[in-house]
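Every protein chain except one is present and positioned as in the full complex.
Presenting chain A:
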């Protein structure tokens, strides 16, 4: 079978996924130090692996954080993980229709990025958007209601899983076509520069989208005009079912901007992501675009119809879970520094579970959008189309 054959031959790349990490955990944790119970005490923690830079000096590996921040990271990532697992069940129960792409495994990117920027900065992403939306300040109710196509959803039930938006928090969606959001992101950055907002745009895309031509077109424009655009490649190593090295001649995505500097970041380490995004924002405001490659991993398949196990081995997935899981990394840091007990963290996970369950119950109570919504928002004055009568068979047009 093609599948088993492919899976075996991909095992050569599997070791690459794990190699840096095994080394990581043994040396990551800094020496135990006594800290006061003050949640704002500054802690300095070394990133899991060094940054790798292209045409730029890399930022320091020492990241400043606080007990409060670490506990928040833990809580937010646990919430995202739980939310995605719940979405998986809702999809299987056919309460979520449409296509659905889950983020579990990649949580550190959403959380770390948010910690480095403000809501004035813009984020635009592809269709794996649930957790990025939550990180920006979206609510669980808005998420689950949108997933189930209900009125209380963030796009009023009209977008579904791939189309979350939250304008007031600088979240520009939620885009279904691979790579299409990156040129849009550069347009956002142009507007920010033009109006002297001192803000930047993070345009996220996957390793699969990195091979789309429009990325390079957008990058050239951004570099030409020094736009504050940060292209963030969330490299989860598989573009749908194709391993990165099968689809990209150079899977060093941080170098693919050629004349644009880049940084490779351990995307499973929220603190490294935070450090990199802070660095990139400062750089972009002064100099123009930069690429961040987040080395990360998705535990689920590409979408709900992909079991995610035909093109990679179960060992690889469980290996990443054991060695690199972003939540476990923060859990270990918290325990190591005595910032919370194991039981307290378990309690947090229980609370998060409850929050998710409550949001789902509430979302289920939200009604489906009114049928006339089918015709709204097509033009400013809607579409001029009305449907009525039994089975909605009769149409009436008016000029919009």
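The criterion applied here is as follows: a residue touches a chain if its C-beta (ideal position, glycine included) is under 8 Å from a C-beta of that chain, and two chains touch if they have at least 3 such contacts; residues count from 1.
We take it that contacts and distances are computed from a predicted model.
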- Which listed name, "Sema domain-containing protein", "Trm112p-domain-containing protein", "Phosphatidylinositol glycan anchor biosynthesis, class U" or "3-methyl-2-oxobutanoate dehydrogenase (2-methylpropanoyl-transferring)", is the one UniProt assigns to the chain that has been left out? "3-methyl-2-oxobutanoate dehydrogenase (2-methylpropanoyl-transferring)"
- From A:177, A:191 or A:224, residue that would touch the chain that is not displayed: A:177
- In the full complex, which of A:109, A:141, A:154 or A:248 touches the chain missing from this view? A:248
- Task: Determine which one of A:163, A:193 or A:256 touches the chain that has been left out.
- Result: A:163
- Task: Write the list of chain A residues that the hidden chain touches.
- Result: 1-3, 5-6, 94, 97-99, 149, 157-163, 176-179, 208-209, 211-214, 239-242, 246-248, 305-306, 310-311, 368-369, 371, 373-375, 378, 383, 385, 387, 391-393, 395
